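For this depiction, one protein chain was excluded, whereas all remaining protein chains were kept in their positions.
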Amino acid sequence: MESIEQGIGKIFTDPDPDNARAFFRTKSRKLESKVMSVKEAVEKFVHDGDYLTLGGFGANRVPIAVAHEIVRQGRKKMGFAGHTSTHDFQILCAGEVFNRVDVAYIVGLEARGLSPNARRYMESGKVEVSEWTNYSLSVRFKAAAAGVSFYPARNMMGTDTFKYSGAKIIECPFTGTRYVAQPALYPDVSAIHVHEADIYGNCRARGITVSDFDVARASKRLIITCERLIANDEIRRDPSYTVIPYWCVDAVCEVPYGSYPGNMYAEYFSDEEHIREWMKTEEDPVEFKKFLEKNIYSCKDHFEYIEKNGGINKLLKLRDKEFMFVKARD
Amino acid sequence: MESIEQGIGKIFTDPDPDNARAFFRTKSRKLESKVMSVKEAVEKFVHDGDYLTLGGFGANRVPIAVAHEIVRQGRKKMGFAGHTSTHDFQILCAGEVFNRVDVAYIVGLEARGLSPNARRYMESGKVEVSEWTNYSLSVRFKAAAAGVSFYPARNMMGTDTFKYSGAKIIECPFTGTRYVAQPALYPDVSAIHVHEADIYGNCRARGITVSDFDVARASKRLIITCERLIANDEIRRDPSYTVIPYWCVDAVCEVPYGSYPGNMYAEYFSDEEHIREWMKTEEDPVEFKKFLEKNIYSCKDHFEYIEKNGGINKLLKLRDKEFMFVKARD
Amino acid sequence: MADYNTMELMICTAARELEDGASIVVGTGAPNAAAMLAQKAHSPNLVILFEAGGAAPLIPEMPISVGDSRTTWKALMASGMCEIMETCCRGMIDYTFLGGAQIDMYGNLNSTRIGPDHQKPKVRFPGSGGANDLASFCWRMLVMTPQDSKRFAEKCQFVTSPGWLTGGDSRAKSGLPRGAGPYKIITNMAVMDFEPESKRMRIIAVNPGYSEKDVQANCGFELLKAKQIVENKPPTARELSILRDEIDPYRYVIGR
Partner (left out) sequence: MADYNTMELMICTAARELEDGASIVVGTGAPNAAAMLAQKAHSPNLVILFEAGGAAPLIPEMPISVGDSRTTWKALMASGMCEIMETCCRGMIDYTFLGGAQIDMYGNLNSTRIGPDHQKPKVRFPGSGGANDLASFCWRMLVMTPQDSKRFAEKCQFVTSPGWLTGGDSRAKSGLPRGAGPYKIITNMAVMDFEPESKRMRIIAVNPGYSEKDVQANCGFELLKAKQIVENKPPTARELSILRDEIDPYRYVIGR
């Protein structure tokens, strides 16, 4: 099929569905425990050069423990899906983990402003970018989850976002309507934080879902972190609420407060004080290095990081804030 | 875009997304009560000639009260999506409601055998058919729900199912992979039975979802029947479980046991005795006419139909059966 | 030990094809019984899915519909049709069982109609349902069917679901996912596979009491023959007891 027009951006991953099928054919369907530490999971499943996706929405239901661990273990030359990536993007930039990014939303932290360090990194020329949009990346995951190499969408046309993307313009064979063909995005590895999972990887999540269920299905390898491990019996009690089935999952890590300092729906709000400190510290590269040493490199795990920043007391306050209890104002 | 090959079947609905947008622009977004009787809902929203979709899976979570009411009110010349349509198909055939069908699965009742009357009707030459598959129809609804005119899928190729469909074969602009372009299906009107809804039409459902969430979004008009009306507060208590938002919905009808004689997940099992009687009676057109008179035409509503076939006692037995209580064997 | 009927034999034969750790989408009836038997007899990690959305249930009794509550009984997930079909399309599903009114030498299946006029068929069958999809996407398609020369037809009057199409590399060229296709045909008389080059149906085993000649005599096209045709093993006492006592105590399927 001839395309009418095409972007000059690179496609960093292989959209071929038969190649993906050949991989998925070899993926285990066994119901076996995948419980391990975040350290083990990152050692086993995240490799230099891999294309990475992180679930959630920037600072909401994000797998922070995995992001820190990737930086701590010094992964490099990765590809990354900047699908409204905010605080998670900041963390990966701190480690200069990736050298190519599919951009939808990066560098910024929404109402909080822009990350000085992420901007420096993205303006350094060290990172190759292709431009997309939030919906485009959602559709690219959706196509991969469906086992095809593209889905059409009606966005991006007429703009430089299209020009600097890897997309192509096609026409509907029925109506002649023009579409941007969005190439399927099968990440090598993804990490998603959920509310509950069993030891096999069957997951439940609440609140906004962003594109996580498609990301889970599109990914070749998947690390799940969860607020709580639950019994398999509880999953089977009502299968209506399983949003990611175990056969998509390679590792299950129990990480309560795993989205901290991000927000976790119906669990705890974001630690805006700490995020502000992070952004402020980034202004001075020397200070920021010390900050990272304290908060990532010298930490054994996510809990040590939390303990250094207020521990359980802080988290109880963030719970109050999440539920808007009166004392949350104190 | 040129297609490589195309089916000879008709496309019974307009896949043009701009035409659909023009319609949806006019659809109300107001949060107002839509509660009414099934009779009113069918009078208002189901017209002769409309293209109809029924939710659920043949005899599981099916909007039976709406199907009976459509027959009772004598709707004719409708189009219909035979998306694993079993007992619901039987009902519509009894009323000779439609004259064109997108076929995925019709005429049969799965392990129960074939419906004699549905076969007679489909072999009469009175009904125009296009052939599809279950997944094709799912994808056609999914494309419409996404507001586009087609999605690609990897099924149907090389078969007569393709030849007698309205689909076309295209190639991926990235990989050259061949796909069947599935034209979007925007039904004029659909009916879906769910577990719970509020008066505005926000819905919850459990168990298998088939393609109902896409059907709800793809449909121009939507009638919801529900086992139970619930308070809007209950929807707002945790919005994670809303599967159809109110702005898709035109009518909300409280119909407990609304899937009877079909199965309703975690509520009641199917009444196999009654379905067997239905199929048996169909063998003799004269007997069948009497049977329909009793069970549809002379009934005021769904409850009268249920009362004629065992009433609440029967339904308690079907609840036992659903939960596999020991006495279900009695 | 000939104390079994042909349905029991077919189910036991089919069950043995399903190795531990594999995944399968099944329908109701005999395929469902075969998958349950495999799970209980030798493949506890066989993942069973149903096209309407049920995934990995602890099936308590034979479902009547692939969407009824038995398909989600204590399941790991109750999902939808896209979820299941796209799991197949991504390459995660190893097996499926299909059937039809006709099957040809390339494993193509007809479950749509008999008669030449599509808009006014002599006999209208259900159509594809999910069969075309599963035949397109799942790595290995299995068929369990009684053997007679009307059903094993020279040419299907309508190809509902793809086998190897017209043989050779025709399926690969059609655009269907690479590497998937018909695998084995299990009948009351024999087990057939497909010769790798021509993709024509080939006898690889015959059931006790039948000869190659019987099989050919009950087939509407010429069957290829494997170099070594073995005799299919009869059901074991353990298989039969699981099947009769645990899976189908009311003989819905094995009583046919």
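Chains: A, B and C, in written order; residue numbering restarts at 1 for each.
Everything below uses one rule, namely that a residue touches a chain if its C-beta (ideal position, glycine included) is under 8 Å from a C-beta of that chain, and two chains touch if they have at least 3 such contacts.
Since the model is a prediction, treat every value here as computed from it, not as a measurement.
Chemist: For the chain that's been dropped from view, list the shown partners it touches.
Modeler: A, B
Chemist: With the full complex in mind, choose from A:V38, A:I64, A:M78 or A:V103 the residue touching the hidden chain.
Modeler: A:V103
Chemist: Looking at A:I169, A:V249 or A:L315, which makes contact with the chain not pictured?
Modeler: A:I169
Chemist: Among B:E2, B:D18, B:E293 or B:E307, single out the residue that touches the unshown chain.
Modeler: Among B:E2, B:D18, B:E293 or B:E307, only B:D18 touches the chain that is not shown.
Chemist: I'm checking contacts with the chain that's been left out. Which of A:T86, A:S149, A:S190 or A:N295 qualifies?
Modeler: Answering carefully, the residue with contact to the hidden chain is A:T86.
Chemist: Of the residues in subunit A, which ones touch the absent chain?
Modeler: 56-60, 82, 84, 86, 103-108, 110-112, 114, 119, 122-125, 127-129, 131-136, 138-139, 142, 153-161, 164, 169, 177-179, 206-214, 263, 265-266, 269-270, 272, 322, 324
Chemist: Considering the whole complex rather than only what is displayed, give the residues of subunit B touching the chain that is not shown.
Modeler: Within subunit B, the residues that touch the unshown chain are 17-18, 20-25, 27-32, 145-148, 200, 202, 217, 235-237, 239-240, 242, 245-247.
As a working rule, only the chains that are shown with their structure count from here on.
Chemist: From the C-alpha centre of subunit A to that of subunit B, how far is it in Å?
Modeler: Distance between chain centres: 37 Å.
Chemist: List, in ascending order, every residue of subunit C touching at least 2 other chains.
Modeler: Within subunit C, residues 54, 72, 78-79, 82, 89, 137, 177 contact more than one other chain.
Chemist: Indicate the residues of subunit B shared as contacts by at least two other chains.
Modeler: Touching at least two other chains: 153-154, 177, 179, 206-207, 265-266.
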